[in-house]
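Note that this complex is displayed minus one protein chain, with the remaining chains in position.
The chains carry the letters A, B and C, assigned in the order they are written, with residues numbered from 1 in each.
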Amino acid sequence: MSVETVATATAGHPEHAEHGAEVHESHDRTYVKIAAILAVLTFMEMLTYFESIFPDAIERYFALALLVLMSTKFYLISAYFMHLRWDKPVLRRVFLTGIVIAVVVYLVALTVFNFWNGPEVMPR
Amino acid sequence: MALVEREPLALPTGAGTGVAIEPLGVLARPRTKDGWRSWVTTVDHKKIGIMYGAAALLFFLVGGFEAMLIRIQLAQPNGTVLSADLFNQVYTMHGVTMVFLVIMPMAAAFANYLLPLQVGARDVAFPRLNAFSFWLFLGGGVFFNSSWLLGGGAADCGWFCYAPNSGVAFSPTHGVDFYSVGLQLAGAASLIGAVNLIVTVLNMRAPGMTLFRMPVFTWMQLVVQFLLLFSMPVITVALFLLTFDRSFGANFFNVEQGADPLLWQHLFWIFGHPEVYILILPSFGIVSEIIPTMSRKPIYGYPFMVFSGIAIGFMGWGVWAHHMFASGIGPISVAAFSISTMFIAVPTGVKILNWMATMWGGKITFNTPMLFSAGVVAMFTIGGLSGVTHAVAPADTQQTDTYYIVAHFHYVLFGGALLGLFAGMYFWWPKVFGLMLNDRLGKVHFWIILVGFNLTFGPMHILGLQGMSRRIQTYQPTDGFTLWNRVASFGALVIAVAVLVFLYNIYSSWSSWKKAGRPNPGADPWDARSLEWSIPSPAPEHNFDFVPEIHAQDDFWHRKYGEDDKGRAVRIASTEDIVQKGDATDVHLPSPSFYPLILAAGLPIIGYGVIFNRFIAIPGLLLFLFGLFGWAFEPATEPGDHAEDGTHGGTGGDDHDAAALAAPGNEEAHVG
Amino acid sequence: MRRPTLADTLTAPAEGGHAAHHDPGHETNTGITNEKLGMWLFLGSECLLFGGLISTFLLYKKKLNTFPGFENTSIVKLGRNVFDIPFTSVSSFVLLMSSLTMVLAVSALTRDDQRRMRTWLLATVFLGATFLAGQVYEFTAFVKEGLGYTTNIFSSAFYTLTGFHGAHVLIGLVILMTMFARSLQGKLRARNAETLEIAGLYWHFVDVVWVVIFVVVYLIK
Partner (left out) sequence: MNEMVNGEVEKRKMSPKYEYLGQPRRQVTILLGMMLFALAGCSSAGRPLTTLEPRGVAASSIHNLVVPVFVVAGVVFVFINFGVLYVAFRFRRRAGEQDVFPEQVHGNTKLELGWTIIPALVLAGIAVGTIATLITLNAEPDNMAQDVEIRVVGQQWWWAFEYDLGRDGTVDFVTANEMIIPTGTPVNLVMTSRDVIHSFWIPALNGKKDVAPGRVSKLWMQADKPGRFLGQCTEFCGLSHGYMRMMAVAKSPGDFDQWVAGQMTKAAIPEAGTAARRGLETFTSTCTGCHLINGVNTADCTPISTEKQYDPKANTCWMGASPFTSAAQVSGAAPNLTHLMTRYVFVGALYELRNVETGALNVNNLEGWLRNPGDYKPMAPDPTRGNTYGRGMPNMKLTEDQIDDLVAYFSTLAPPSA
């Protein structure tokens, strides 16, 4: 195996390779922006802990809001930091398949466990 | 699992960077080309495939011996051959051995040997990792069986080992510990193998070999590997919880603390149902190769075959609770899973009928592989149909945990998976070993096994409907089970004879082949269709002299035959002219390595440590770390070879060799 | 490196096989290296692993809260307060930022900017280690409050889930430190940027899992 082979086989980022370094500069800026957004989202998540500062009416939607925030963060990290946005679709599909199977299967399993209903009490 | 997490990372860690380091000067890359060392250190997918097959056959004899013990015990009421305790161990070990150490590795043997050949690659994507998978599987299997001697008794909880019966309080020997750790090891091996094979198929196809030109066998194996990829982690979780409960006092199945015993069942069957398709789809793939070849027709409805396989793979995720119809999961869940289960019959039926349509109008050569394939079509259907009767949930409450279920799964596992694997062995034997198995003995084998199999498992339908529970170590004379149990036990004896015929066939074919001066069966003894037949038998170490360019599905066949205006095949080239000669000399292959074996050897030792004494784990851990280190810093080739410059011989590089061996591709993968 | 067109492959020499492996230009069918594809497959599989652990935790958290006879068990009594949310938020933030430094390190390496790459890599290791230290601190605090691994179903599930995640972080740290060592040896150059990228994928995944754990385990009631 020649040196070149190793080099090209691992060069990766085919897309990137086509653009010059300036693309990377702009990506870096994107990364920082994304990180800032992530930080803000995390801060918002944390705020839900301090229930007292919120009117009671909103509190009911905390779980939903948290899930939305969580999914957004998940998306941002996997799309930008993990490059799924720019990378080959097959990678996205593989990862998504895993996520979708996991989410669906485990949600169904929890449903079968009566997870969403009230407390489970041994009757009589 | 730690291994699974860490392993793929070892590769990039060392990927092709820098100078070759020889750690401590020991274990330079082995050079041996033959002798036992060449097997121990091999990273060749073909040798690994053969070792998978051999190990699976050995485990089959073990599992079969256990089955015989079961049948001897049950041959008459109030049997006393085995104590209740021993019986429980024997049937548990039989089930686990057959599923995890026979069918899965045998399918892995075919996958390993054939996938690279069928897509036109020189090896799998990560050859050393491939060797590691094999050794880990073997280690797991041996570890698991060592419980007979070391565990104070083997696992005695059934192959699905329901909690809380698997807890320390109810199963105080170490058998269950061996079960959980042993399966963990074998499972990690399967997971790593799955990553490896998926990458191979997606990335390393020959030019022109689009996904929809791949043989059906490759497709089915691809589906299987995806199923493994996503289902293995689920049982990994379950087994970890069990191990933590038993070894570290966790409370996952501690009902006194409010744990839910159904948690195990869900985790097990979320894995378990995809698992049964993991067991059957390789066999479906094999049959899909043999039937067209022997019928001299292309597979009927290739797209339907492929998509039904994918559909089975997906639907397999949505039916697991059909194993739990009686566990009290609530009527709505029961109804939903009942219906989802039934509809799996649709894609499966498509396969059955397409096979029949392939045969229809063909000119079928009924040699041994074809007989076994036809046997699969007929016998699997019986098992599938009883499966549908289980899917009818109210009916299943009368059937579940009776011999009717035992009949179902032996018809699909034996009549489907195992017969298919036998078919594959007869079919690819000349390719793998360069000699044909005796066809006459093969037919004897087939007919005896068909009769024996039906005698054994056919009566179990009746027994089950008459109320015989499974996993009972004996029954009463007044139960009315005696007659059919006798028949079943007799049938098992007939199967054993058939297996002996098979073993004898291997031996006698080999010895008469040797006597006859080792005649070569030629590259293409069956006038077959896929790429592996375009290279000499046995397949040369480098697979292809040159990587073929693919223009159509069944490309090899189309090089041999054209079609006349009536759509009939006419020969356009002689086989000898188009097959490769296998004499290329300058093909660079990944070098063998000790490290896969060393790395894999460390893990069972750690396993013993978890079970018995943390100190035992230390040498295992050291071995493992040494293996990891050596693996990462191993030079890509033998020292002195190819060392043109200082930066060459990058660590961990041989897995890049495989990438280098990958043929140039021409299109993007279409993966869903 | 563009994807070869159909025309390319049709005109490729039929005997390209062994010529090809010395030929720098060839690539895989998908245009993705084996290592990267393999890593993504593995991460897809990991989703099922953590999914299983998270579901187990959720199930047992609810069970403990509602199962009669357990009303007075410590975790229930303490309620959500057993978690120090501000503390965990900070460590979540730390892990999040380690993802940023990771991606910046990869980006620096593609430019072969060794100095920055090393800085960012070191920062990543530092942040990751901080997170891990935080987790160790959290565990000891819980144990002091009487919540041991074997205390109840909740504690077993909690420690198992977060412990698995912690083990992943630890492995990630080892990988990153190996990378750093290699860069000091001058072996981590732009042409192996993908090696670092793949290590980064794993690192980001560990982060993403924590994103889920933080919300599902710590924040949602």
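Simple rule for what comes next: contacts are C-beta pairs under 8 Å (C-beta built on N, C-alpha and C of every residue); 3 or more make two chains touch, one makes a residue touch a chain.
Note that the coordinates shown come from a computational prediction; the quantities given were computed from them, not determined experimentally.
The chain that is not drawn here is touched, among residues B:A378, B:L503 or B:L625, by B:A378. Touching the missing chain, out of B:L211, B:L242, B:A259 or B:V579, is residue B:A259.
Checked against the full complex, the one of B:N130, B:T218, B:T474 or B:S593 touching the unshown chain is B:T474.
Keep in mind that, in the parts below, only the chains that are shown with their structure count from here on.
Interchain contacts join each chain to each other chain, per the touch definition above. Taking the mean of the C-alpha atoms as each chain's centre, chain A and chain C sit 12 Å apart.
Between chain B and chain C the centroid-to-centroid distance comes to 31 Å (mean Cα coordinates, whole Å).
For the pair chain A and chain B, the distance between mean C-alpha positions equals 34 Å. Annotation for chain A: residues touching 2 or more other chains are 1-2, 5-7, 9-10, 88, 90, 94, 97-98, 101-102, 105, 109, 113. The multi-chain contact residues of chain C, meaning those touching 2 or more other chains, are 3, 21, 27, 30-33, 35, 37, 41, 44-48, 52, 59, 63, 67, 192, 194-195, 198. Interface of chain A with chain C (complex): residues 1-2, 4-14, 16-18, 21, 24, 27-28, 31-32, 34-35, 38-39, 42-43, 45-46, 48-49, 62-63, 66-67, 69-70, 73-74, 77-78, 80-83, 87-88, 90-91, 94-95, 97-99, 101-103, 105-106, 109-110, 113, 115, 118-122. Listed in rising order, the residues of chain A touching chain B in the complex are 1-3, 5-7, 9-10, 88-90, 93-94, 97-98, 101-102, 104-105, 108-109, 111-114. Residues 1-2, 4-6, 8-9, 11-13, 15-19, 122, 125-126, 191, 194-196, 198-199, 202-205, 207-208, 229-234, 236-238, 240-241, 244, 248-252, 254, 257-260, 263, 267, 544-549, 584, 586-588, 632, 655, 657-669 of chain B are the ones that touch chain C when the two sit in their complex.
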